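Take a look at this one; I'll ask things after.
The complex is shown incomplete by one protein chain, all other protein chains being positioned as in the whole.
Should a chain be cited, it is by its letter among A and B, assigned in written order, with residues numbered from 1 in that chain.
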Amino acid sequence: MSYDEWFREDRLPHIYCAGCGNGTIINCTLAAVDQMGWKKEDTVFVSGIGCSSRAPGYILTDSLHTTHGRALAFATGVKMAKPAFNVVVFTGDGDMAAIGGNHFIHACRRNIDMTVVCMNNQIYGMTGGQGSPTTPRGCLSSTTPFGCAEPPFDLCELATAAGANYVARWTSYHVKELEKAVKVGLETPGFSFIEVLVQCPTAFGRRNKFRQVMDHVEFLKSHSLLKAKRDRMLDNHEHVPEDMFVVGELTKRNRPAIGVKP
Amino acid sequence: MTRLEFWQGNTACAEGALAAGCNFFGGYPITPSTEVAEHMAAKLPKKGGVFIQMEDEIAGIASIIGASWTGARSMTATSGPGFSLMMENIGFAAMTETPCVVVNVQRGGPSTGQPTMSAQGDMMQVRFGSHGDYAVIALCPATVQEMFELTVKAFNLADKYRTPVFVMADETIGHMREKILVPDSVEKTGRKPFISGTPPFRVTDPDLIPGFPAFGTGQHVHVTGLTHDERGYPAATNPKLHMALVQRLVDKIENARDDMADYDVVNPDAEQVFIAYGAPVRTVMQVMHDKKDNNVGFLRIRTVWPFPEKALAKFKNAKRFLVPEMNLGQIAREIQRHVKVPVVSIAKLGGELHTPADLVTALEEKA
Partner (left out) sequence: MKLSIDENRCKGCNLCTKVCPYKIFREGKKLNRKGVAIPELDRPERCTNCRLRNLYGRQLCGVCQLTCPDQAIHWVEEEPYEPHKVAIEY
């Protein structure tokens, strides 16, 4: 397929573990980028630190692999200095929600014209599986050996509240839906945020009864609840199970944005 | 042609940046550097540049590094606490060889310290603050005129050496109003052009500086803070490559020490020699003016890092170096590394400038 030409072929295969879904998300993002008809020299991929943030290194455009959590601040500099560029940010849950939380809410508030794809594996993968701000309650990690006691962040709610123009959530199982969501995000002027729940067999699955990749993907598939269905359940006063998460296009609006292509 | 103005140091700094063609400013308000940001906010958009107030200093320096890679001449201004926050990304700029200018209008520390008082306590932090080995360029203005000129110079050095350059002013200079002669235009040296089709971090010139492949020129450059090879690809587990890379980053600046050296020598045959940079220069000049003693020398340093050690050798008869600083002897220790005669630190904290009497007392004290 044509998005193949967006890869730095000389760097593949990438460093992700067998079964990691980050590669899937790169595929879906590049497929969407390819449909936009953008030129490679006008497109910049930015990332911070972590598993997710290795992604721009495999993409054949100008790419900026920055310090932990600061991807959005660097991307803001790139986009404001050259609004003609198309800026896509890859980030992870630890990178964006923990150390980069401040930059995240402010990028949403500014509604700066960029698309952020957050690979949420609910754990710090690259450092070996420590609890992150999105680790669900009760889940095990190397720093929550008795189960995570803290409630997790809902990143999409956060982005919506902070003012992002487009917010969607999918999983690494929903590849076609994810591709479409990223494409809508790229087309939307202003800040677009796409959270992708992704399996991490090495750091998360191993400790949380998803020893097989399939089990984790099956969990993501069976526990995702379409927004329309959730709304219907709420209307009918039905009980929405706590372990389900909502997927779909959660926010789409047209607030004033900055850094929009002239 | 020049025109005469009566400006505050921070205004002169911002005007210097504008004259040097700065077209991106990302910053965060902090006393006593705020006027730089305020002036840029008012002037930059009218010149077609971009001013953005970021959410913190970390984001401030991050945004100027991002902007620099698009080819912009970018700058931020801060003071001690913000400077501490910037440290990680300063290392990133050094590692990725990103030209950018950071103005630090120093105030009393540590911690919140004395926001409205003057100090020179960040002189070692600017050199060694980020982790790992790297080299930086730091310039210290002592007058409002120098605030303008050294800011222009900082942009030129940043572009030439592809490194973050620091204008280490202090509250005294930043908030002082003084006569200044503003030139109509200033000299601007651009970045070394990139040879299309070559690996982005390949170095062929003896100056060890690679050409600058700006984003948007179709070079598909991968910029990473990880140890990288000449293609820019991560190679963090290659010991030889890391050694070579870090050595080159340091050498490209240290080797150019003499080119960058910027100092004035007064009375080179003197036995007692003052060495000063920044605001204490003004007190030393007063003492030199009052004493009119050929046996008292003066070395006025503008480029503090890399330290111009050859300047010390100009004072062949020196028996003693006296270093007035608004810190507890940070640069005095650096000077002592290079000379055999005693170096006396005249330290003064608290935010007030040395008085001429302070210096005269130190001068007359027998070693």
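Criterion: a contact is a pair of C-beta atoms (placed from the backbone, for glycine too) under 8 Å apart; a residue touches a chain by one contact, two chains touch by 3 or more.
Not measured: the values here are computed from a predicted model.
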item	value
In the full complex, displayed partners of the excluded chain	A
Option touching the unshown chain, where A:Ala161, A:Val175 or A:Leu225 are the choices	A:Val175
Of A:Cys20, A:Leu158, A:Ala181 or A:Ala203, the residue in touch with the unshown chain	A:Cys20
Subunit A, residues in touch with the chain not shown (by the definition above)	1, 4, 7, 12-14, 16-24, 27-28, 31, 172-173, 175-176, 179, 213-214, 217-218
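Keep in mind that, in the parts below, only the chains that are shown with their structure count from here on.
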item	value
Geometric centre distance via CA averages, subunit B-subunit A, whole Å	39
Subunit A-touching residues of subunit B, taken from the complex the two chains share	23-24, 26, 50, 52, 54-56, 58-60, 62-72, 74, 88-89, 92, 215-226, 233-234
Subunit B-facing residues of subunit A, complex	8, 11, 40-42, 44, 46, 54, 56-57, 60-67, 70, 73-78, 80-82, 84-85, 102-103, 106
